[in-house]
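Excluded from the complex is one protein chain; the other protein chains are retained at their positions.
Take a look at subunit A:
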Amino acid sequence: MNHLLRERRGKTQPGIEPEPTVKHRADVAVRDAVPWLFMAICVILLSAPTGLPGGTELMFGVSVGTVYFWSAHRPESMPVWAVFLIGLLADLLSFGPPGTLLLSLLIVHGVAHTWRYGLSRINFIWGWGLMSVLALSLTLFQWMVACIGALRPMSPVPSLFQAALAAGIYPTLSVLFVWTHRTIVNPERA
């Protein structure tokens, strides 16, 4: 039984194993890349005029939720360079205060990656709470930068709506991601 388990875990266990073929390597690379590819596609689609209500706010919610989940649960699938590049793309395609979305994504990645062992032990509700607090603080930071840019206080209502949307969409996203994690990204752990 132990022997079988070790074989299924593959490269995580030391031992003699056959050299992976090119096809196998490509398969693993694509599976690893699914989370950040999903995020990149979401960013491009949400910047397009699809007629979705709240598209701008949704871009923040989806990208923060995606980075938070994968940085905590499978950091190999959400490398920091991908977070940076997609954050840069999202900032380029949106017209909010420049750099704030990129900085928010990097901070979310840093927090989730640093506390990933703690996050894997606590209840989902607590993890969701932490994500909501993060989304609220980062969106208020965005609002502050927008106020400094406009040199006058602006209404915080759009920011609060954006934070609420980010917190509200996370459970749905995490259900999708748990399923993706088990079936596509890392089927060996299913």
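Please note the rule applied: a contact is a pair of C-beta atoms (placed from the backbone, for glycine too) under 8 Å apart; a residue touches a chain by one contact, two chains touch by 3 or more; residues count from 1.
In this text, contacts and distances are computed from a predicted model.
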The chain missing from this complex carries, among "ABC transporter permease", "RagB/SusD family nutrient uptake outer membrane protein", "3-isopropylmalate dehydratase small subunit" or "Cell shape-determining protein MreC", the UniProt name "Cell shape-determining protein MreC"
Given the contact definition stated above, which residue among A:L92, A:V133 or A:V178 touches the chain not shown here? A:L92
Using the definition of touch stated at the top, determine which of A:S63, A:S77 or A:T100 touches the missing chain. A:T100
Using the document's contact rule, name the residues of subunit A that touch the chain not shown here. 45, 47-51, 55-57, 80-81, 84, 87, 91-100, 102-103, 106-107, 109-110, 113, 142-143, 145-146, 148-150, 152, 154-155, 158-159, 162
